[in-house]
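Taking it in order: structure first as structure tokens, then the write-up.
And now, chain A:
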Amino acid sequence: MATYSDMGFLLLVACVKIAVVLLVLLTTVAYLTWLERKVVAHIQARWGPYLVGPHGLLQPVADGVKFILKEDILPLEADRVVYWLAPFLGFVLAFLCISVIPFGRGFTFHGHPIELQIADLNIGLLFIFAVTSLGVYSIALAGWSSNSKYSLFGGLRSSAQMISYELSLGLAVVGVVMLAGTLSLRGIVDAQSGFWHIAGVNTWLPHWNIFVQPVAFFVYFTAAVAETNRVPFDLPEGETELVAGFHTEYSSMKFAMFFMSEYANMVTVSCLATLLFFGGWHGPVFGPALLRILLPVFWFCLKVFGFLFFYIWMRGTLPRFRYDQLMSLGWKFLLPLGLLNILVTSLAIAWHEAG
Partner candidate 1 sequence: MAILFYICAAVAVLAALNVILQRTPVYSALSLIVVLCSLAGVYLLLGAEFMAVIQVIIYAGAIMVLFVFVIMLLNAGHETTTHRSRMARWLGAPLIAAILVELLTVIWGQFPATAKLLPAPLDASPAAIGHLLFRNYVLPFEVTSIVILVAILGAVVLAKKEF
Partner candidate 2 sequence: MSRVPKTRAEKGNRKTVRGTFMNLEILLLLMVLPPLLGAALNGIFGRRFSQGVVSLIACGGAGLSMVFALLAAWVYSASRSQPVPFTYPYFTWIQVGELQADYAFYYDRLTLIMTLTVTVVAFLIHLYSRGYMEHEGGYYRFFCYLNLFLFMMLTLVTAANYPLMFVGWEGVGLCSYLLIGFYFRKKSAADAGKKAFIVTRIGDAGFTVGVALLFWTFHSLDFHTVYRRIAALPQGEFAGVLTAIGLLIFLGAVGKSAQLPLYVWLPDAMEGPTPVSALIHAATMVTAGVYLVARSSIIYAHAPAALAVVGVIGCLTAFYAATIALTQNDLKRMLAYSTISQLGYMFLGCGVGVFAAGIFHLMTHAFFKSLLFLAAGSVMHAMNGELDMRKMGGLRHKLKITHATFLIATLAISGVPFFSGFFSKDEILGGAYEGPLGQAWLYWAGTFTAGMTAFYMFRALAMTFWGKSRVEPAAEHHLHESSSKMTVPLIVLAFFSIVAGYVSWPRAWHGSEAFDRYLAPVFAPAQDALRNAHPYHLEDLSPGALMGFALLAAAIGIGIALWWYLKSTEIPEQLAERFADLYTILIHKYYIDEFYNWLIVRPICVVSDKFLWRVVDVGAIDNTLVNGTGEACSTVGGLLRRIQSGNIPSYAAWVLLGAVLWLLYIFVIH
């Protein structure tokens, strides 16, 4: 039983962690928009934002100001409460996910062990799934409440799409979970430390799941893109047919919230991909103590950034799916593939344990 001073200290640490993480996340999200515009622009041989600050680096700030100052429109006949509720819900949930993401190796500070993670649930993975599964509501309700057929269709589509792809997402992860034997993200990452040994020989290949679960990774990543309603699965928005889908009627800060929650979700799934398949923060670590603490965080961020860049890259290149294609891909291809992967993995594990 910790004494009250200890509890106070822990409370302080928690608050500090939360503050830092939120700050980082928000800035990341903000500059992710900038990055996206830049990258897409360059892919399309344009300059992208250039005027506000050097290389338009202050563009996100300008956008933020614009959002805050813009008039907030409430469509006629809209369901007031839900219309308000939806974006907040999405925003909160999106940022809630981050709380269980471990982003570095723990260290001890004055004899107090400190994990680089806000909350280490022993079922963190499931927690993330639970929260993301709730994320559907924000979009669906937004679409329904703003009382416009574009939005409604966007909402219906997105709820259908997200439910469908959650299954594939979950199935893809099961393989990894079976390998690690735990649902705690930190545990999964720890299970990936070291190198692969084939018949006792050390192949200098990092002990990441990607090398044994490529199929799972493929399924996971595809499903994740669909889950975050990103290109090529961004049918809920679908500018060309649904104007802008569920957030057609939204403007100013509420729109910004949708925007941020979308990017926050991107960050979350990228983190998750890193943790599950790319060994989390594992990577070459050396140097003095501080460096030993910071390097893992750096590796982690690097990998996540890679994924984010890949997202943007896809957006720049791929066309949008048709709706039936989307559904058939999810149900008729990814789902069976995930199941097959589980089957094979479990057989392999059983065989390994037997022999």
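Basis for inclusion: all candidates are chains of the complex that A comes from, given by their letters.
Here are a few things to note about the model shown:
Operating definition for what follows: contacts are C-beta pairs under 8 Å (C-beta built on N, C-alpha and C of every residue); 3 or more make two chains touch, one makes a residue touch a chain; residues count from 1.
Quick caveat: nothing in here was measured; it's all calculated off a predicted structure.
Candidate 1 is the one that touches chain A in this complex, out of the options 1 or 2. Considering their complex, residues 79, 81-82, 85, 121-123, 126-127, 129-130, 133-134, 136-137, 140-141, 143-144, 152, 155-156, 159-160, 163, 166, 183 of chain A touch candidate 1.
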